[in-house]
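My questions will all concern the structure given below.
Here the complex is missing a single protein chain, while all its other protein chains stay put.
Naming follows writing order (A and B), and every chain is counted from residue 1.
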Amino acid sequence: MKLTIKELAGRLGAELTGGAGSPDEPITGVGPVERASESEVTFVTDDKHRAAMTQSRAGAAIVAARIDGFNRPQLIVTNVNTALIKTLNLFAPELKAAPEGIDPTARLGENVKTAKGVSIGPGVVIDDGVEIGSNSIVGSGCKIGENSKLGENCRLDSNVVIYHNCSLGNNVVVQANTTIGSTGFGYSFIDGAHRLIPHNGGVVIEDFVEIGANCCIDRAKFGHTTIGAGTKIDNLVQVAHNVVIGKCCLIAALVGISGSCRLGDGVVLGGQVGLKDNIEIGAGTMVGAQAGVMGSVPAGQKLLGTPAVKKEEALRIMCLSMRLPKMAEQLKQLSKRIERLEAAEDDKK
Amino acid sequence: MKLTIKELAGRLGAELTGGAGSPDEPITGVGPVERASESEVTFVTDDKHRAAMTQSRAGAAIVAARIDGFNRPQLIVTNVNTALIKTLNLFAPELKAAPEGIDPTARLGENVKTAKGVSIGPGVVIDDGVEIGSNSIVGSGCKIGENSKLGENCRLDSNVVIYHNCSLGNNVVVQANTTIGSTGFGYSFIDGAHRLIPHNGGVVIEDFVEIGANCCIDRAKFGHTTIGAGTKIDNLVQVAHNVVIGKCCLIAALVGISGSCRLGDGVVLGGQVGLKDNIEIGAGTMVGAQAGVMGSVPAGQKLLGTPAVKKEEALRIMCLSMRLPKMAEQLKQLSKRIERLEAAEDDKK
Partner (left out) sequence: MKLTIKELAGRLGAELTGGAGSPDEPITGVGPVERASESEVTFVTDDKHRAAMTQSRAGAAIVAARIDGFNRPQLIVTNVNTALIKTLNLFAPELKAAPEGIDPTARLGENVKTAKGVSIGPGVVIDDGVEIGSNSIVGSGCKIGENSKLGENCRLDSNVVIYHNCSLGNNVVVQANTTIGSTGFGYSFIDGAHRLIPHNGGVVIEDFVEIGANCCIDRAKFGHTTIGAGTKIDNLVQVAHNVVIGKCCLIAALVGISGSCRLGDGVVLGGQVGLKDNIEIGAGTMVGAQAGVMGSVPAGQKLLGTPAVKKEEALRIMCLSMRLPKMAEQLKQLSKRIERLEAAEDDKK
């Protein structure tokens, strides 16, 4: 894909301001401020970008307001992020569409329903009673267990495994090697052995959820493990049985959410965060990376640390921990001074 | 599956005590105390459940002793956990049994031995010399490397990969996308590069071990990485080369067990725990979530924190860490008071 700067401005509905370059110069891609080449357009979404623009070699820039230090054409837009996504889509590598239809090497059970435009890849195994909505794509090597359902416009990348009785809404994306509906880690210790508690429940994944690669979403013992609409999950994340995640949450990589946790809408968990089982995280709460949350938390908090406490408090404790050597020394000095005072006091007796 | 309350009591060998409902009412499933519907049976395994029973809408309850605040039929049993597992199995979703035999798309090498009742799914690849015991199920897309052995009644879910010379006992379950027998992370730095130390050993997994989804169990450099009978492993767990895990351990999600660690029987590791390499964890020791164990530990301990120490000590340290801002303030105040005393002392000279 090649567009002139002027054409790109037109596509974005951007106001084009002049600069040293001609608006008829071609743009062949998008690059970050510090690495974009002369044939690439860059974008400015924060002050760090803005400061670096004087050094940028980019052929043009998408900005919210004209930047003085950059003398190439600028495309002024209302929302740089929206324009950036549009631009990246214009310059996305062209890939062959998944072929419509069911690959002859796919194995479908009885009473499988596939709607219009569905693509089922090579080596896929789909068990009885599965339903797949229109235009959904099931990549090679996937397995979908009995009676599971996919909505419309879903995409399962290669080697995803979905067990029985799981339900995915519309526009759900699941990246490669992820497992959905595995049996959770629930045992009773009876007569000297751990006995598995049967997991009769399923998994419900609502519309527009996106799940990264190599994740695990366990099925419920009763009812459903649920992931709310619009929630996005990074790679290598563990969601245990009976967890209920709200809408529009962001869960970063290597997070572990223990059994029966309930997350409100818009919760954000940083990388490697761990949640104790059976706790509730209020809507909009943000938990910093590597934190360990040991109890329920109201809405709108910012947490950090293990055990997780309010972020400012955690940072203060971290700072003071760094000063522990100094504090130990101060204690020693105070003790000596007291000894001297006590000795002086004794002398007087 | 539908059973009347009376029939369910019969199946469980439970004593049925009366209540507002008729023992001929149908039960269609199992639900937790706070969510069970009128056609579901619930169960009481702890005080929290017991307290919530007055509010439960459940049609019946499985209990160890009659609960006064709940006026529906109660099924009194010796062990509620045992009865719960039985009941859940009665109401488990009915799934088609894995078809006996070897799928025509599976690829078997030379000298592969499969016993009676074995089910080998579509697209499975089994290399030379593999042996699979009776009634074992190998899900679609699995790979089993040369000379590996599965016992009886094993179940490998879809896309599990087992490398060569690994041995699984009887009744072993491995969930989807797990890798067993990968080469461990052992390198020698020679002539400016990390050279892989060949891993000539294998993996031995004993009877009744259950391994979750997307786990990695590395093969040994010498001898065998070993997982003892009855041990249960959650999802996304890393077991490094030459690790020896005892019997009946519980290993929660996202745990990392470094090379050559030795775990006694009945060890419990919480989520995201990390163990330093070459250490020994005594039998029955329990390590709390996110802890980092940096040295060997005797049997029967409860540990927490990084570095992990005894749980009560760790909790006390966590508490005191929270009080660090107060301690810093106290130090400041004490220092001032000493200054005043010193000034008074100086005045007298």
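What we mean here is this: a residue touches a chain if its C-beta (ideal position, glycine included) is under 8 Å from a C-beta of that chain, and two chains touch if they have at least 3 such contacts.
From a predicted model like this one, the values you see are computed outputs, not experimental measurements.
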Chain not shown: contacting residue from A:7, A:128 or A:210: A:210
Which of B:33, B:130, B:240 or B:281 contacts the chain that the document leaves out: B:240
Sites on chain A contacted by the missing partner chain, in the whole complex: 29-32, 35, 79, 81-82, 84-85, 88-89, 91-93, 95-96, 105, 121-123, 139-141, 157-159, 175-177, 208, 210, 212-214, 230, 232, 234-236, 248, 250, 252-254, 271-272, 289-290, 306, 318, 321-322, 324-325, 327-328, 331, 334-335, 338, 341-342, 345
Where the missing chain touches chain B, by residue: 105, 107, 109, 123, 125, 127-128, 141, 143, 145-147, 159, 161, 163-165, 177-179, 182-183, 185, 187-188, 190, 192-198, 200, 214-216, 218, 221-223, 236, 238, 240, 254, 256, 258, 272, 274, 276, 292, 306-307, 309, 313, 316-317, 320-321, 323, 327, 330-331, 334, 337-338, 341, 344
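The rule we apply is simple: only the chains that are shown with their structure count from here on.
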Chain centre separation in whole Å, for chain B relative to chain A (CA means): 25
